[in-house]
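With one protein chain withheld, the remaining protein chains of the complex are depicted in position.
For reference, chains read A and B in written order, and residue numbers begin at 1 within each chain.
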Amino acid sequence: MRLLNELDRKDSTDVGRELHRFAAELYPICRSITGDGIRRTLAMIQERIPLQISEVPSGTPVFDWTVPQEWNIRDAYIKDSSGKRIVDFRQCNLHVLNYSTPVRATMPLRELRPHLFTLPDYPDWIPYRTSYYEANWGFCMANNQMLALRDDDYEVCIESTLENGHLTYGECYLPGHSTDEVLISCHACHPSLANDNLSGVTVATALAEFLSKRDLRYSYRFLFIPGTIGAITWLARNQETVGRVRHGLVLTGIGDASAFHYKKSRRGNAEIDQAMTHVLQHANPSSQILEFSPYGYDERQYCSPGFNLPVGCLMRSIWGTFPEYHTSADNLDFIKPAQLAESLRTCAAVLDVLENNRRYRNLNPYCEPQLGKRDLYRSTGGKAIGVEISARLWVLSLCDGERSLLDVAQRSGLPFSAINDAAELLRENGLLSVAPEGATGRTCEATNNGRSLVRQSHS
Amino acid sequence: MRLLNELDRKDSTDVGRELHRFAAELYPICRSITGDGIRRTLAMIQERIPLQISEVPSGTPVFDWTVPQEWNIRDAYIKDSSGKRIVDFRQCNLHVLNYSTPVRATMPLRELRPHLFTLPDYPDWIPYRTSYYEANWGFCMANNQMLALRDDDYEVCIESTLENGHLTYGECYLPGHSTDEVLISCHACHPSLANDNLSGVTVATALAEFLSKRDLRYSYRFLFIPGTIGAITWLARNQETVGRVRHGLVLTGIGDASAFHYKKSRRGNAEIDQAMTHVLQHANPSSQILEFSPYGYDERQYCSPGFNLPVGCLMRSIWGTFPEYHTSADNLDFIKPAQLAESLRTCAAVLDVLENNRRYRNLNPYCEPQLGKRDLYRSTGGKAIGVEISARLWVLSLCDGERSLLDVAQRSGLPFSAINDAAELLRENGLLSVAPEGATGRTCEATNNGRSLVRQSHS
Partner (left out) sequence: MRLLNELDRKDSTDVGRELHRFAAELYPICRSITGDGIRRTLAMIQERIPLQISEVPSGTPVFDWTVPQEWNIRDAYIKDSSGKRIVDFRQCNLHVLNYSTPVRATMPLRELRPHLFTLPDYPDWIPYRTSYYEANWGFCMANNQMLALRDDDYEVCIESTLENGHLTYGECYLPGHSTDEVLISCHACHPSLANDNLSGVTVATALAEFLSKRDLRYSYRFLFIPGTIGAITWLARNQETVGRVRHGLVLTGIGDASAFHYKKSRRGNAEIDQAMTHVLQHANPSSQILEFSPYGYDERQYCSPGFNLPVGCLMRSIWGTFPEYHTSADNLDFIKPAQLAESLRTCAAVLDVLENNRRYRNLNPYCEPQLGKRDLYRSTGGKAIGVEISARLWVLSLCDGERSLLDVAQRSGLPFSAINDAAELLRENGLLSVAPEGATGRTCEATNNGRSLVRQSHS
């Protein structure tokens, strides 16, 4: 089955518009790493795909970390002495330092100042700031607005609660023929930020919805989690089974107008790294492939040396490098329907590679088989051959039971789909057999750390 | 012994002229993959070198293929209603679709049309077309001539026979000190086409003639065969001994004015690949080295995965990419005496590397030996050293019984001949010994497939 073919039956303009519409629905919610914002978000995703929601109590130890108290907020503002709300959480939830402790006080500007966060370089934008693990309160606002503040007594109010509660995350599991899994992870903890990461959330949801109707080789696990602490919590609770993850992707910032950036897994040449590189080289030549670094999104946790999972990260603009990053300018205008649709399509293309990337063996390895008598060659000699016949010759030459079809595609320079078509046709003609899937694929790339962990937890 | 030195004793202008003269003798013959054309060609080669001619009956199974019926042709033409031969096989044997079934009929233009092959992009050239494995008849002609055909009744006649007979090929074996072989293969099945492949045929013949008078390390096997089916037939009949091939070259299209192109063997770093790369880099820097691909000439069969022989392909223009390819423009003007001579010289240079590429061991590995007292160094200190002394130092530094002289040449950037001279001089001076030729060289590069085949057939 070819996922891309299936996907391309839909009009891509419709697909993009629908993705953007869903992002717009999710946009106003004030999410954080815990609390009702992420709960409401997960509920909205659950309306589209089968989502199992987990609640992990505050205080639960997860590796070196502890699940924090749950944060909720009802209202927040700064009023000037005339009683006018000059900063209003209800207008934009970025105005509050995320995880602010509750406060209600009146104070002069001098005292308020250290609690105000602005962006001098982008004086009209509101920054997004957090203080998850250090008790603090604060407001984020436009630098121009802050500069205009006059000496006055200001009433500040943050109606938040920080109490024992739960960390919430959602998990969508789609069983396939194999218990080996493909992990798709996105963080769903940011308030009104569109590219980071409603683009990831909406594309992942659409991808899960799309896959849920298909016959799949791998099982798929979609995670909608709070960043960092969510990935750590999930890993801590799934140590025993995490070894099943054969391929993984973190999706983040895939709605803006930039070309794609794919950051490789820590392994550097995992199958997902090769597959994504191949797909982007052929479909989006302006894409860039980045080596792994230990800073970024939740690939940091999945690729931590004890796990070292083959999880890469697909982005368009790279987090931290575009001005709109973590500001009010990362809004619904910053993400585009066409780019969202193309991101979904790219994911499907990569999954096509993973789903079909098998090892075949040429059953007729001594000299070329006579393709002509099977009607697999051109009939008049002396003329050039095209991509189709070329792909058949490459498959026959390289399929030795060791090389995967992706290896053949990379070596030949032909797109995976052409190689895959050729392999299927040759197999139908009795010239190729599928090599048994041995331990080869799975364990050869795992590190000792990763393997021993998995074994321990099974025993 | 240095082959190149021996060859360079002859005047290269004479060598080139003689190669071209032989090509001119062979040019008019209407060859095909079977029949009297190739027989006559082999007989003419046999006048120059010891050639064993094999005849393989039609119907003989050779791997996935079957030796086809034998094709012969006496005459062919198209006459217009006035009785004038407007297309005449006797004028140019390309006019007939090679392997045309016999035909004698009169038909209107409309009916004749599907049997006419032309080249709209080169309207004055006659294409070369074949139909070996699908019964068909046809004529090839200039597009301009075809366009000028008026509505008329045309008499078409192809006096050919397609009957059980034989496939014919020639083999010249020159024994050397070792039974390990160098295979030189060229196809000899094309009618009046000069570069493809009378250039290969004539250079291979001259090379065999030249080697036949020399004391050789390796045994040499020259094949003059019909393309594809000939190579397949030869491989099928020599499965037991094909493992002796340590190095091989397919020669094709080496007479035109282009720079050299060398296509590597499927192994990609076989000794022949390294040797040819080295020779071309030093002597013909405008040459290009191409990675293996499974489309091309008979390296397709020699390098098929079951055999995976270390056989590369030397070309000037790459088949299929120059306009004259497989047309009447690939004629005797298209190949040049100077280029033919240089191609022969390049082959000799590569064989020089193969013949002399041994492993040596530095017998004095602790500090440099004192070259000065052996008169192998400059006498006044403080001045620069030249290539000769540099080559000696490289040989002493790197010859550890593992690295070959070619490895040393590549690492040092010096030409193989300088490294070889240095090694011989140092050996004469007792500073170097030849390392025993172990299993290293032979089997290390063979694939499992290739090896197991050879073993099976010996047991």
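In this section, a residue touches a chain if its C-beta (ideal position, glycine included) is under 8 Å from a C-beta of that chain, and two chains touch if they have at least 3 such contacts.
Please read all numbers here as calculations on a predicted model, not as lab measurements.
In the complete complex, the residue from A:64, A:333 or A:375 that touches the missing chain is A:64.
From the set A:187, A:278 or A:300, the residue in touch with the chain omitted from the display is A:300, counting the whole complex. Contact with the undisplayed chain is limited, among A:134, A:151, A:215 or A:333, to A:134. Where chain A meets the omitted chain, the residues involved are 62-65, 98, 117, 127-134, 136, 228, 231-232, 235-236, 239, 266, 293-295, 300-301, 303-307, 320, 326, 447, 449, 453. What chain B contributes to its contact with the hidden chain is residues 362, 364-370, 372-373, 379-385, 390, 393-394, 396-398, 400, 412.
The working rule: only the chains that are shown with their structure count from here on.
Centroids of chain A and chain B (each the mean of its C-alpha atoms) stand 53 Å apart.
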